[in-house]
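The complex appears here minus one protein chain, its other protein chains still in place.
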Amino acid sequence: MSEGGIGRGLVTFLTDFGLAWGPVGTCHAVMLDVAPGVRIVDVSHGIPPFQIRAGAWVLASALPYMPAAVHVAVVDPGVGTSRLPLALLCDRGDVLVGPDNGLLLPACERLGGVVEARQITNRDLMRRPVSATFHGRDIFAPVGARLAGGLPFEEVGPEVEIGHLFGPPWRRPEYEEKRVVGEAALLDSFGNVRTNIETARWPVEAGARVRVRAAGVDREVPTARTFGEVGRGELFAFDDSSGYACLGVNQGSAGEMLGVRPGERVELERM
Amino acid sequence: MSEGGIGRGLVTFLTDFGLAWGPVGTCHAVMLDVAPGVRIVDVSHGIPPFQIRAGAWVLASALPYMPAAVHVAVVDPGVGTSRLPLALLCDRGDVLVGPDNGLLLPACERLGGVVEARQITNRDLMRRPVSATFHGRDIFAPVGARLAGGLPFEEVGPEVEIGHLFGPPWRRPEYEEKRVVGEAALLDSFGNVRTNIETARWPVEAGARVRVRAAGVDREVPTARTFGEVGRGELFAFDDSSGYACLGVNQGSAGEMLGVRPGERVELERM
Partner (left out) sequence: MSEGGIGRGLVTFLTDFGLAWGPVGTCHAVMLDVAPGVRIVDVSHGIPPFQIRAGAWVLASALPYMPAAVHVAVVDPGVGTSRLPLALLCDRGDVLVGPDNGLLLPACERLGGVVEARQITNRDLMRRPVSATFHGRDIFAPVGARLAGGLPFEEVGPEVEIGHLFGPPWRRPEYEEKRVVGEAALLDSFGNVRTNIETARWPVEAGARVRVRAAGVDREVPTARTFGEVGRGELFAFDDSSGYACLGVNQGSAGEMLGVRPGERVELERM
């Protein structure tokens, strides 16, 4: 597993730090300091502060389309408290590094599931002294970079029970043949409502109609492959490019049209 | 052309995806997966959604100051429809990769013009399956990275007539000796009004005065080299650092002062 490093030296990085001040760059520099050969890809640093759900959705929608790598993710309202720092080895060969608050779980499931979970306790791998409020810099970034640089997975710390990990930051959708109840997970920058409904479980094929119930709205809408297939300003449902059902408006905002917010119920029913 | 890759392995990347969620990072990882040796430079991912004009201006103002490279650009309201995916070889040696909607054209003109245009059709170069809504990840990023990694330009697909390409996303300025009529292309983050008026064609030299007509305003203003040469809060015209005429306010916003919006007419006249 560890020869040459997980992911051929690739580390991905997601946080809710924002890019307006310095913490993301500090973590990059720390990674390059402890493992000079790694290549770092920023998944996003624009997760709204403390929104574990949004961070989890972005990881789960992005990581399956990347090569196997070490993925460091920090959305961590419990920093400095007793929540565990984790490293999770997935079936596909990826390792996810971050806090035990559910952030990592949905992505792990899409990477084949967790095959080995470890608590990060090895202080030799951390930046010293470890601060109380910046574990991204002091624990997660250096440990992730070292794993990508060739550190054997076992060295981060002792195994923990996979069954004891904190669960995903949303209720799992209820999948029925004609109906599914899930949640809005994220409003993206184009105004689309990204849900946690997996299209591998509940396909949204183009050319049909579905009933959408969300935030008090109850409407029948078409399904389509892409924006150009519906009229300007028209609401429609589609299988987004990352395996989740999505509500969009051609050149408009489905989020604004529906008034639905992350965490709220979204129900789809086939007509 | 292709030995060692166009641009010595350098790929630049511009989109309207924003940095709040995951698509930019996914494209980076896809590029490093298919061509591990490339170096990626982000030009911008803050182009307002679907604003082809703004994306075109940023490309045209930035690329001439970079070394020759592969430039991947995605502002693509027509994704998944019949608009062509293109690779355009320019006289300076750059290749621009993106949709056929005019986004790439103004930059190509500043790089010596398109010398060979090809439609991207070679599915072996794409991520499979190709989604209907994320051609950045599935077509443009992997094809661009492979070109930077050494793929011969001819392999992307068949030639298309240069004369049949979709035109630039603005009306070309009307250049006269004392007068020019162009458009506001972008309000930058400092509040400057960046126009599509090329100063190589219509010089804006410091120390003179010009009449500005835009958005109902008609004012005579000084020209200057830099902000510190005019009074605080004073509107002035200058030759910006990228070859376009620009309206600025020292420590203020010309966009707010004039109320002009991207796409609107800007007329300058020498006094």
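Going in written order, the chains are labelled A and B, and every chain counts its residues from 1.
To be clear about the criterion, a contact is a pair of C-beta atoms (placed from the backbone, for glycine too) under 8 Å apart; a residue touches a chain by one contact, two chains touch by 3 or more.
Owing to the predicted nature of the structure, the values given are computational and were not obtained by experimental measurement.
J.: Looking at A:Gly18, A:Gly93 or A:Gly191, which residue reaches the missing chain?
T.: Among A:Gly18, A:Gly93 or A:Gly191, only A:Gly18 touches the chain that is not shown.
J.: Using the document's definition of touch, tell me which of B:Ser61, B:Ser131 or B:Asn196 contacts the absent chain.
T.: B:Ser61
J.: In the whole complex, what residues of chain B lie against the chain that is missing from view?
T.: 8, 10, 12, 14, 19, 39, 41-47, 54, 58-59, 61-62, 65-67, 69, 186, 188-191, 225-229, 238, 240-242, 251
J.: Where does chain A touch the missing chain, residue by residue?
T.: Contact residues on chain A toward the absent chain are 17-26, 28-30, 32-33, 36, 49-50, 77-81, 127, 131-134, 137-138.
Please note the rule applied: only the chains that are shown with their structure count from here on.
J.: As a quick test, compute the distance in whole Å between the mean CA positions of chain A and chain B.
T.: Measuring from centre to centre gives 31 Å for this pair.
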